[in-house]
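Note that one protein chain is taken out, while the other chains of the complex remain in position.
This part shows chain A:
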């Protein structure tokens, strides 16, 4: 295969504690560490491994987001992607708009395989990959926990209730990654240095001719209620009694 496209999203680092803005309109990201979405990192790793095995010639990473998302793209380059593209936008952007922008890039780059994360850990939408497959009218396999390319077919193993399911898809195809697909590598300093010299192309979203107007309206964002202290029950009958009294059963 000639080319794999890996869309990646920059999200609030998983180790940071999200803080809801005082006015309840969203999460306050000021000063917070932003990182590559863990499922996207897995996608990059998988693409680079396919390249290292000689099954793909080129890996292109793409992100849609603010200028700062170049940091995430540089990380993808340090992991082994060959080139990167940023479609720059500061506004809110929803999965449908992202999928349409990726389709545009697919038309230009002509990859045989697109590997995305199954979901981004900020909004947890779990939609982009599926929407992209529909827009392209390509076969899709979501939640991949193993992936094998054989000629013009990709075999994808998925974790499903009660076991594993393996799908075989003709290329070109869309695959989304699950946690157990691989363990992403460390970026070594020499590779980080090389990554700074690789091509990173930036296009403003306005130049893409894609409608990115949000279709959803956020009514409010609230932190979860603090957990109430637990209580120890003496036996099962007390538990059942209490649950009945609370109307839970």
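Basically, a contact is a pair of C-beta atoms (placed from the backbone, for glycine too) under 8 Å apart; a residue touches a chain by one contact, two chains touch by 3 or more; residues count from 1.
Rule of thumb we're sticking to: contacts and distances are computed from a predicted model.
Per its UniProt entry, the chain excluded from the display bears the name "Electron transfer flavoprotein-ubiquinone oxidoreductase", taken from "Sulfur dehydrogenase subunit SoxC", "Copper-containing nitrite reductase", "Electron transfer flavoprotein-ubiquinone oxidoreductase" or "Acetolactate synthase small subunit". Contact with the chain that does not appear here is found for just one residue of A:17, A:53 or A:222, A:17. From the set A:25, A:152, A:168 or A:188, the residue in touch with the chain omitted from the display is A:188, counting the whole complex. What chain A contributes to its contact with the hidden chain is residues 13, 15-17, 19, 22, 30-33, 183, 185-190, 192-193, 196.
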